[in-house]
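The other protein chains are all here in position, but one chain of the complex has been omitted.
Chain IDs A, B and C follow the sequence of writing; residue 1 opens each chain.
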Amino acid sequence: MSTYSFLIRRVLQALAVVLLVTVVVFCLLHALPGGPARGILGPQATASQIAAFNHEQGLDKPLPVQYVYYLNQLIHGDLGMSYTLNEPVSQLITERLPKTLLLTVLSAVVGLLVAVPLGVWQAVRRNKPVDYVITTLSFIAYSTPVYFLGLILVLVFSQVLPWFPAQAPQGNSVADVLSQPQGLVLPVVAGAATMVAVFSRYMRSATLENLTEDYVRTARAGGTRPRAILTRHVFRNSLTPVVAMLGYYIPVLFGGALVVEQLFNYPGMGLLFWTAAQSSDYPVLLGCVLVISVATVTGTLLADVLQRVIDPRVKAGRS
Amino acid sequence: PSGSKNEINYALPANFTPNWIVPIGTPGHLNTNNASISQVLWEPLIAYDGSSGEIGWNKDNSLATDAKFAADDKSVTITLGDRHWSDGEPITARDVEFWFNLVRENKKSWASYSPGKAPDVWSSFETIDDRHFTLDFDRAYNQQWMLANELSMIRVMPQHVWDKTSDSAAVSDLDRTPAGAEKVWAYLIDAGKKISRYASDPLWKTVSGPYRIKSFSTSGRVELVENEKYDGGGAAHVKQINLLSFTTVAAEENALRAGTVDYGYIRASDLGIKKSFTDLGYHVERWSGWAVTYMPYNFNNPEMGAVFRQLYARQAIQMSVDQKTLSKVLFNGTAVPTYGPVPQGQPSAFLSDEQKAEPYPFSNSAARKLLTDHGWTMRDGTMVCTSPGAGEGQCGEGVEKGTEFRMRVLSQSGSTETDNMMSALQSSFEETGIDFDIKTAPVNSVLSQTGQCEKDDPACKWQLSFFGSAGSWYFPAYPSGDALFASGGGSNFGNYSNPEVDRLIDRTTTSSSLDAMPDYSKALAEDLPVIWLPEPDYQVSVIRDGLGGFAQDSLANFHPAMWAWTE
Amino acid sequence: MSSLTSLDGLAAKPERAASGTRLAVRRFLRNRLAVVGLGVVVFFVLFCFVGPLLYTTDQTHTLLQQVNQSPSGAHWLGTDAVGHDELGRLMYGGKVSLIVGLSAGVLATVIGTLWGAAAGYAGGWIDAVMMRVVDAGIAIPALFILLVVSAITTPDLTGLVLILGLISWLVPSRLVRAETLTLKNRDFVLTLRAIGGTHARAIIRHILPNSVSTVIVAATFQIADAILLVAYVSYLGLGVQPPATDWGGMLSSGMTAAYSGYWWLIVPPGLAIILVVWAFNAIGDGLRDAFDVRGRA
């Protein structure tokens, strides 16, 4: 399959998935009892205000009509207005998404930079004390809830040892945030911890699998030194499954971002989503879900493309 | 820390983002923090608040200097002070009329509207001269109620800048026609939705308050700077106020510890480690609210409604609530036992002695006895109605034989204090023989599911509801309970209905008698329309030493102009 | 010719006959970390299910007279914010965490594995449709689904397990499908088909056992996730309702007392979660190695 038609097909499938997501999410939202009006307007709102709200937001129309209307809006790039923040959802998201992206991308990059070599190292030292120690540490990292980890980080590295601020940089733009890199240290560490735990495991097992492959023996027979075998051959071969996993990890990263954002006072997408969820702010909720799902679908798509780059066999359709 | 004596960093409540400044608002934009910011920019006509420590008319921050009620309590004449907008124009009765016209024509979309209240209570607005006007009422009203709850809602807006329908349009007297008023309203509301333009839009540059906007970000940070043209009595002491928003209390506490906040708050449970904050140069102060906290009964619930309608049953339930211990232990002493509809955190003339005296003191055994005296028998730890009927010593009308005393609460999630209180209540109810199931959900979800309903509605499944982690109901200055407990009241979720109480409530707003409020307080403390619970403090403030000059307003407003560095 | 019959086996001196399972057990027992993990799990199972018989406490009534007490002879691990004995609570909450974690983890793994294997094996449009469903599922944030569910219903323990299981089977299904795609064209599967084996047999006897390491690793992560998720969902009101509790819930409520120095409210549940999750992962690792016939050279 040529790269071109592959891309077209994948993008079409991705669109289908996003459409499916909107349908499911829309139906789920409207299955909620009570509707958002009372929640948004508070206990003091009167019945007529609630009716007016429902009318204004079109919530009194039949569900399919609402969906078609929503879809039509969506096609025109309009995500609606937030019930509570009286701003267009698209604007809210464009303001906050870059910050969250920065955080998640940094966490992911840092996480991978640590996880990948760690996994390889463990595979090489399989069943030696280092392997056991790192395995144990990564399990601990994995099993520590992010909020717990964040609290410990703040306690230790901000209160006891005043090395890093307990707050993420407070600027609004990415540039602002980047201008205070020391503030990013703790949030990024908290966000990267599970990433390290999970991906070092994947990398370890992929490397172990590859170490038993015949081509390793061939390379050894050619006098390639163990280190070079690892870096030149085993590493790349082990990376393919890890890359494939990366796409599916995006929602998890977003989930982590939510907690990290709360903990380190860094209002981003995760927090927006959480607040919207807490306050039944349907348009924001839908917008966030849409963005996250598009990000996930794009992530998997990118992972697929990346796999084709790394592994020429995938492109040729035999793996 | 702000470092400079010219600035103060104030922490807004966790997870709140300011999103409205316009003195008129549509539903959904109602929030005391928004209101506080708005009032610092555009002073109210009559600021009726607790900024001095007691609830009353704060004349320093009001545009009116006097309000004279007619002898028949059917009109009031108000005098404006000699004040000017920041652009130098005088503030006149025309500016008040502007607000009046807009609200009257658009009352349906006005957030604070409820039928029979403002602006319905005012039949006409008569300008006497630039600084005097008269408002006529549709009938006689209690002066204090009128002043504290209704007139205090009037805001004075710069008609000479705002009376238009687009940014570029010329200003005219559009508000004087209904159609014009609607258009101006729409224009202002629309402009109000553009948060990112708050700092730049020329509309918002003409202010009357001690501060003006320097910056306003959608992620929550607001910077206010002194309005140099301010000519009122409540001028700013500090040049710049920074309002900071926080994602969680924990994040805010971190900022406190890091010293980046001058005026913040901590969780009640952290009161035990007060010292760690005082060591950092803060003092800790409780900020109690003008509010009550309760769990409404759903009197129309098909399973338990009939039981709830029995006063003795409600009494048994109330007797099983140990408010004193709950307040002391679970809230670390930052909650006030409250036994009726009038807030008990502050002394007030509204509170009846009966309410104050705890009409149904905590006693599991008394509660149990009350139930067994009314035809209930304990079976496997749960009370069961064994003697149905409406007569003496029987369960009461509508309660069927074999009914088990089992109730279910839909309680708001996410608060440790609430979770603990529910656990404690469950334990205590069980002691009495009452089963108490707890189901939790986010507060919005709780509110959505706590609707007024008829017996057969599918939405009538809720029995008890709790949405009061931060207080269930914040009152305006005059704590009348019409929306809450009057038959058909907008927020009378459980359809409580008692003709006698209805009469008392009506009296609180219309009669000038000083007994009206205490009578109402006594009646509801005894009739138990809801389960009364301890009222938690609005917040436990942590204030930098040297910052003072103010009292914490129990109406939950903040007043930056009063803040001052004292040393 | 008969002299040729058993030529090449002479060099081999088998110790004793051993079945595949017995071998796997032996291999598992050789993995020290996994054995320790198994020990930890057994300990916690005993702790939570037998412990309450030996160390009896009242976990249904709050005792506001004795809240936040530090460890003492009467309360070995002190008391919590409503006066429950913390050690007893640890046992009580552990039951929920263990039951939910294990069942939800297993449920998710089973659903995911079957779905993924079926999709990968069927191929073509069936695969495409099944996988788009998974993609959509992955793309909808779990938080959202949990929120909606929490608003609609308050599940009991079984319901909770079902919900957690149903939102977390997606990634395992992806992994298993990828594995299936390569396995289904392997010669041993083709041979089976050529001699008339059923599809079910191909999946159950060949494809699944050969994906066992993927499945096991996924399963252990699922169990860990489920234990952590219970705590997370109690934020949404989806978790177990008082007086019941779970370790995650204990940890998150204890966390509010982090600065108050009530370490006994944080350390025990935190440690319990970490130990159990660690143990399940170690067991998973051991199992993977035990069943992995290939990677031993």
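The rule is short, and it goes like this: contacts are C-beta pairs under 8 Å (C-beta built on N, C-alpha and C of every residue); 3 or more make two chains touch, one makes a residue touch a chain.
We adopt the following convention: contacts and distances are computed from a predicted model.
*Asks:* Between "Autoinducer 2 import system permease protein LsrD", "Probable glycine dehydrogenase (decarboxylating) subunit 2", "Multisubunit sodium/proton antiporter, MrpB subunit (TC 2.A.63.1)" or "Dipeptide transport ATP-binding protein DppD", which matches the UniProt record of the unshown chain?
*Replies:* Options "Autoinducer 2 import system permease protein LsrD", "Probable glycine dehydrogenase (decarboxylating) subunit 2", "Multisubunit sodium/proton antiporter, MrpB subunit (TC 2.A.63.1)" or "Dipeptide transport ATP-binding protein DppD" narrow down to "Dipeptide transport ATP-binding protein DppD" for the missing chain.
*Asks:* Of the chains you can see, which ones touch the chain that is left out?
*Replies:* A, C
*Asks:* Tell me which residue among C:64, C:212, C:238 or C:282 touches the hidden chain in the full complex.
*Replies:* Final answer for the missing-chain contact: C:212.
*Asks:* What does the interface between chain A and the hidden chain look like in terms of residue numbers?
*Replies:* 213-215, 217-226, 228, 232-233, 236-237, 240, 310-313, 316-318
*Asks:* Residue-wise, where is chain C in contact with the chain that is not depicted?
*Replies:* Considering the whole complex, chain C reaches the absent chain at 1, 4-20, 23, 26-27, 186-188, 190-198, 201, 205-206, 209-210, 212, 291, 293-294, 296-297.
Definition applied: only the chains that are shown with their structure count from here on.
*Asks:* Identify the chains adjacent to both chain A and chain C in the sense defined at the top.
*Replies:* B
*Asks:* Which integer distance in Å separates the CA centroid of chain A from that of chain C?
*Replies:* Averaging C-alpha atoms per chain gives centres 23 Å apart.
*Asks:* Could you tell me the distance, in whole angstrom, between the mean C-alpha positions of chain A and chain B?
*Replies:* The mean C-alpha positions of chain A and chain B differ by 39 Å.
*Asks:* So what's the Cα centroid distance for chain B and chain C, whole Å?
*Replies:* Here chain B and chain C have centroids separated by 47 Å.
*Asks:* Give me the residue numbers in chain B that touch at least two other chains, ranges are fine.
*Replies:* 414, 442, 445, 448-449
*Asks:* Check each residue of chain C and list the ones that touch at least two other chains.
*Replies:* 147, 151
*Asks:* Spell out the residues on chain A that touch chain B in their complex, using ranges where they run on.
*Replies:* 32-49, 52-53, 81, 83-87, 91-92, 95-96, 151, 154, 158-159, 165-167, 170, 172, 261-267, 271, 275, 277-280
*Asks:* Could you please specify the touching residues of chain B with respect to chain C in the complex?
*Replies:* The touching residues are 253, 267, 269-270, 272-273, 276, 322, 325-326, 329-330, 411, 413-414, 416, 419-420, 422-424, 426-428, 430-431, 437-442, 445, 448-449.
*Asks:* Would you tell me which residues of chain C are touching chain A in their complex?
*Replies:* 31-33, 128, 132-133, 135-136, 138-145, 147-148, 151-152, 170-171, 174-175, 178, 181-182, 213, 217, 221, 224, 227-228, 231-232, 248, 251-252, 255, 258, 270, 273-274, 276-278, 281-282, 285, 288, 294-295, 297
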